[in-house]
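Only a single protein chain was left out; the remaining protein chains are all shown in position.
A, B and C are the chain letters, set down in written order, and residue numbers restart from 1 in every chain.
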Amino acid sequence: MPEVYLDHYAATAALPEVVEEMKPYFSEKFGNPSSLHGWGDDARKAVEEARARVAALINAEPGEVIFTSGGTEANNLAVKGIAWAARKKGNHVVVSAVEHFSVLHAARTLEKFGMEVTEVPVDSYGMVDPESIKEAITSDTVLVSVMTANGEIGTIQPVQEIAAAAAEKGVGFHTDAVAAAGYIPLDVKTMGADAVSIASDLLYGPKGVGALWVRKGRRLMALLDGGVQEGGRRGGTENVPGIVGMGKAAELAARDLETRAEYLRGMSSELLKWLPESIPRLSVTGHMEKRLPWNASFVVEFIEGEGMLLFLDQKGIAVSSGSACTSRALKGSHVLTACSIPAEIAQGSLLFSFGLDNKPEDVDYVIETLPPIVERLRQMSPLYDKFLKQGGG
Amino acid sequence: MPEVYLDHYAATAALPEVVEEMKPYFSEKFGNPSSLHGWGDDARKAVEEARARVAALINAEPGEVIFTSGGTEANNLAVKGIAWAARKKGNHVVVSAVEHFSVLHAARTLEKFGMEVTEVPVDSYGMVDPESIKEAITSDTVLVSVMTANGEIGTIQPVQEIAAAAAEKGVGFHTDAVAAAGYIPLDVKTMGADAVSIASDLLYGPKGVGALWVRKGRRLMALLDGGVQEGGRRGGTENVPGIVGMGKAAELAARDLETRAEYLRGMSSELLKWLPESIPRLSVTGHMEKRLPWNASFVVEFIEGEGMLLFLDQKGIAVSSGSACTSRALKGSHVLTACSIPAEIAQGSLLFSFGLDNKPEDVDYVIETLPPIVERLRQMSPLYDKFLKQGGG
Amino acid sequence: MVEIAQYSDTVMDHFMNPRNVGEIESADGVGEVGNPVCGDMMTFYIDVDEDERIKDVKFKTFGCGAAIAVSSMVSEMAMGKTLDEALQISRGDVAEQLGGLPENKMHCSNLGADALHKAIEDYKSKKAVKEG
Partner (left out) sequence: MVEIAQYSDTVMDHFMNPRNVGEIESADGVGEVGNPVCGDMMTFYIDVDEDERIKDVKFKTFGCGAAIAVSSMVSEMAMGKTLDEALQISRGDVAEQLGGLPENKMHCSNLGADALHKAIEDYKSKKAVKEG
């Protein structure tokens, strides 16, 4: 049976070069970067080299990059850290309705502490209108956070325009680039953001590492209090091997960005084109043009995602879904809801996320494998029954 | 030249078995534990096995263990998470003066948000008196946090008595066991704590992983908002290889606890005995009996720690110091200050932390190497001059 | 810690090869429970013989793997039982027969017994109307 992994948004395999680069930092060059001896020196140099590599991916200054334990921590640090540091200036935060939970729930925590949060809606492609950001900003606003691109539906946001809208009103702007970094060019010198989150895993680096870039001079309250690591903005002994791995992954991602994007786009656009042709009542979610190259996301009517996942797994195909049943919290995707997709249709969500290890044949295999699965589940579905009886089909 | 690493408190080398166990989780079993397919299953099983192993080290239920990015995050989660979850009940927190910064500074952040913090003093051995905890608790107190043992001076606290004092008043009790876990037996069923922090690094596991045990039913506000990973108490894609490594390290630490402790105690007690005999005006810090087996800490009068570290590094010996100049924040150790050691004497702090890779000969090498270094630095010291002129020596 | 979806072999078997999928045209009783908006919806059809025994049962289910497996198991358990016996089938029995269900699926997806009971009630009320 073929093994076709199409869930790179959930997890990627670290590249061999990345693992190779990390290796010595577990047991040989195992020092603590704060230590004043040879072991400490080796670790410190490795961390600073990784910092420079990560900075280069987004054209930032190394001194402005803070390493974290992942995208979630980077987002929490940005949202809470910037809002709290500015809480004497104002108590209002603006986010989009399609942010990742690490931004949305961080904002909800701010609410528990008396801040106000405006969730700006999106259109049916999941796109934020920069005008609506402008309108949401009040004299009390201290932070706008809108993601660079959404991983679930692939939609790339007009961040530059949103940044300009925030800047015009003198408000800090954070963008979660976890799903985008390494796949679309990002340049902090021109994008106008004050803080950018990235994660290692989507770059084929190790899990458990991420980074927050924060523009020099932008005030930030630490989330993990402790020592003065990371300039006092993130305490805790540095995860040296993880950081080294992320550094290597960022270097490779920067080097290969265009070829990777082109390769992934080739496969995803095939699937985006052919799957709707092979399966009736299946539609693409997200924006067709302003779209991450690795993302191919759909909703399939009358059936629910988990069943598709389980049958696909039996055929060696790994994907994910935004359906309620497939989420551990048993809630349907807030992103699909924000795109005005009815709840029962959102239950049939399917997300194919392409990666470097995929081959064009994988698309063929999916196009061959999925239709009978959908058909089988539809045959069991009372909704499909009703649809047919009402003359659909 | 010998290479004598005596800074295991700052960093340890991951054991070969640990690295071996982690390896497949970077690029082969690289799945996301939340994913509903074979790759996800492998990752999920690995994380749950690691959770059981970490739980076993402190005789806890696996379901009560939350993985974090290290000791610092575990402490921040415990202190802020418990205090914030209980903020409607009261707004007072009690900590000891010798806590790690990840507890002390977390408490200071609570202060910024309107909570009150009492720092309970210690005696000259760094020991907390359970009576003083009782006295510090008010009707507004929601949390007491006192570490199991202090890594800088080795002193083991009377946690059971402190836990009893907190329980008597119905107050939650957290203990930071980062420096103690794996070296003294810990049993959450008898110690009476509500939350216990541990870190992987001191167990010869990888950096960037830690865990917080929280008694079932104890309310906790998440610090990293996001997905429902870790039961909704810690969002973010799990650091699977790191967690697997910590699991293995915890398993080995539990298995070998007694032999390790005995072996380390043998070396550290030699140094604690002989160094004061070889160098005048050098004293042991911390408690002589209630002491972590790996710790040998001293202050050397008239000279400053960094100079000793640099000369020792030249001789292949790696240690650390609590002096102001050796800290990145350029502040002297708050632990030594809390033990009423005068600031100019605390500048001469030296911390030897023994590890499994040390040999008894390492002690001899230190005893042979350190005295001429101290002598040389003293010859340069105006303080030593004054001391000699005042008839000391 | 929240338990995550991990299905027993029996659940997987009933999901992959569900028994009694389908519809009974002009069935003696029909029961529908759940709501596609919440993610799970089941329709049960029964035919009943003179001895008040379920002589045929079919179902259609929209929902996750657990929901489908539950429906299949309920249909198997109900087949041939008297209505009174069938009304004794509880959610707990179904989960047990399936070798357990993930904790977070116990409530939302374990609607099969409810749908069956509703079909029985439907049969009874239709009969009452006929006889009344």
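Keep this in mind: contacts are C-beta pairs under 8 Å (C-beta built on N, C-alpha and C of every residue); 3 or more make two chains touch, one makes a residue touch a chain.
The structure displayed is predicted, hence computed values, not measured ones.
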Touch with the omitted chain, as defined above, among A:Pro2, A:Pro16, A:Gly231 or A:Pro342: A:Gly231
In subunit B, positions touching the absent partner: 302-304, 306-307, 310-311, 314, 323-326, 328, 330, 332, 342-344, 347, 379-383, 385
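The rule is simple: only the chains that are shown with their structure count from here on.
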Centrality ranking, top chain (CA atoms only): A
Top chain pair, ranked by how many C-beta pairs fall in contact: A-B
Centre-to-centre distance between subunit C and subunit B (centres being mean Cα positions), rounded to whole Å: 55
Separation of subunit A from subunit C, taking each centre as the mean of its C-alpha atoms, in whole Å: 40
Separation of mean Cα positions, subunit B and subunit A [Å, integer]: 34
Sites on subunit C at which at least two other chains make contact: 2, 4-5
Junction residues of subunit B - those touching two or more other chains: 34, 36, 228, 232
